[in-house]
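A short write-up of the structure that comes next.
Right, subunit A next:
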Amino acid sequence: MSLLADAFTVFCVVAGIGFFAAGTAGLLRFPDTGSRLHALTKADHLGLGLIVLGLLPRAEALGGAFRLLAIWGLVLLASAATGPLLARIAQRRDPPA
Partner candidate 1 sequence: MTADVYGLLGAVLTGLGLFGMLVRTEPLLRILAFNLLGGGVFLVLGAIARRGAGAGFAADPVPQAIILTGIVVAFAATTIAVALLLRLAARKDDA
Partner candidate 2 sequence: MIVDLALVGGILALALGVLVARQAFAAVALFIGYGLLLALAWGRLGLMDVALTEAAIGAGLSGVLLLAAARRLSAAPAQEDSPPGRVTRALIGAGCAILTCAVGAAVLLLPDAPPGLAAEVAANQRATALGNPVASVLMAFRGLDTLLESAVLVLAVICTVALAPDQGWAGPPGAPQPQADGPLALLARLLPPLGIVVAAHIFWIGVDAPGGKFQAAAILAAMWLLPWMAGIAPAPPIGTRALRITVAAGPALFIAVGLLGAMLTGAFLAWPSGFEKPLILIVEVALTLSIAAALALLVMGPRT
Partner candidate 3 sequence: MTGWSMLPLLAVMLPVLGMVLAPALGARGAERLTLALLPVGFALALGTAAAVQALGVPLVHHLGHWTPPLGLALGADGIGAAMLLTSTVVVAGVAVFARAGFGTSLGMPERRAAFAFWPLLLAIWGGLNLAVTARDLFTLYVALELLTFAAVPIVCLDGRRETLAAALRYLLFALLGSVLYLLGVALIYGAAGTLDIGLLAGRLAATPPVLVAAALMTAGLMAKTALLPLHLWLPPAHAGAPAAGSALLSALVVKGSFVILVRLWAGVLPPSPAAMQALAGCGAAAILLGGVAALAQTRLKLLVAYSTVAQIGYLVLMFPLLAVPGVAEKAWTGGVLQAVSHALAKSGMFLAVGLMTERLGHDRVADLAGASRVAPRPLLAFGLSALTLMGVPPSGGFAAKWLLLSTAIEAGQWWWGLVILTGGLLTGGYAYRVLSAALRAGPAAAAPLPHDSRDTVALGLALLALLLGMLPLASFGLLQIGRVGP
């Protein structure tokens, strides 16, 4: 059972790191702000979600699991607000043709 849980954690966290890496690559390589934001928000949220999911079985108690989920939720909320803000600034600076 614990072996299964460990395997689940390893799989999810490694997959999450993969998404983070992809998101970072996108941030560095994509040409314009819009696509960069896409890469950053989409891939990183999935990555963070996978890491949180992977860590859930290892949480100490219900409180720990709740806090892990809260972290994910708060990050989602924060970037749901900052993503559009950044996009708006980018649009104002160089409007799409």
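Basically, a contact is a pair of C-beta atoms (placed from the backbone, for glycine too) under 8 Å apart; a residue touches a chain by one contact, two chains touch by 3 or more; residues count from 1.
Regarding candidate selection, all candidates are chains of the complex that A comes from, given by their letters.
Source: prediction; values computed, not measured.
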Query raised in the report: Candidates 1, 2 or 3: which touches subunit A in this complex?
Result: 2
Report summary line: Touching candidate 2 in the complex, subunit A uses residues 74, 77-78, 80-85, 88
